[in-house]
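Every protein chain but one is kept in place in this view of the complex.
Then we have subunit A:
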Amino acid sequence: MSTQHSRTAARFMIAPATVLLLGWMLIPLCMTLYYSFRRYRLLTPDRTGWVGFRNYENFLTNPAFMDALTNTLALVLGVLIITVVLGVLLAILLDQPMFGQGIVRILVIAPFFVMPTVSALVWKNMFMNPVNGLFAYAAKAVGLQPYDFLSQAPLLSIIGIVSWQWLPFATLILLTAIQSLDSEQMEAAEMDGASPLSRFWFITLPHLSRAITVVILIQTIFLLSIFAEILVTTNGGPGTASTNLTYLVYAESLLNYDVGEGSAGGVIAIILANIVAIFLMRMIGKNLDA
């Protein structure tokens, strides 16, 4: 592939970025580790000292912990399923020649450019609000009781909002993958007597497997740490109904003023994320080998 010389040059040139990134990541990580073994409560900042694994114990036995864990998984899985399924369908749709294709494609990608906080607020106030929201308006127009999405189905609502944000990403990646599908293969399958559905199942889907893997891997990384959407819509509530691990860490550190326990939660979240990553790579990583 490359010569010894060009490899050395490449290493030399990425070195500054690597060092910067390492510092950026290592320092906070080390401080989190440090705090997770310290007593550090903002209400009593003068009482400090080493506490061993007490912070971890507290976090793991916190009744909210199991809820947060299941919520995190539900959030990740829900969004992944919705974005991958709808993404494949949308990509196929956008691949068809149609009038105004360019504009439609830009519109589909647009949600990705909206900041998470902004889009969550728009959803909360303009769509899901039980009094002023569009959904409530529509429900009233047909004579139904408005549904209070964020308090009656908080987690599902957040899954919906996050899916809306990530759908463009999935669609975009899958669309480029579909466009790289050799049209002669499709025609060959057509001549071989495959129905449109079989063609999708036997030709398109296998062709997309690598792109789907990429979408799942990248999205999982980001979905495990969803925070802004929860903060501005439900505040993790009602109760802990929409609290995920990230939000629980925040709640412990900055709402309960226990930075030590929050740090322990952060470390636990990192470990869990790595477990998920290992599982994912085991299960679907082989798709990435050419």
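FYI, a residue touches a chain if its C-beta (ideal position, glycine included) is under 8 Å from a C-beta of that chain, and two chains touch if they have at least 3 such contacts; residues count from 1.
Following the convention adopted for this analysis, contacts and distances are computed from a predicted model.
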| item | value |
| --- | --- |
| Which of "FAD-dependent oxidoreductase", "Multiple sugar transport system ATP-binding protein", "L-lactate dehydrogenase" or "Transketolase family protein" matches, in UniProt, the chain that is not displayed | "Multiple sugar transport system ATP-binding protein" |
| Per the touch definition above, residue among A:Thr8, A:Thr70, A:Gln185 or A:Asn274 touching the missing chain | A:Gln185 |
| Option touching the unshown chain, where A:Leu60, A:Val122, A:Ala194 or A:Ile284 are the choices | A:Ala194 |
| Contact footprint on subunit A, counting only the chain that is left out | 182, 184-185, 187-195, 198, 202-203, 206-207, 209 |
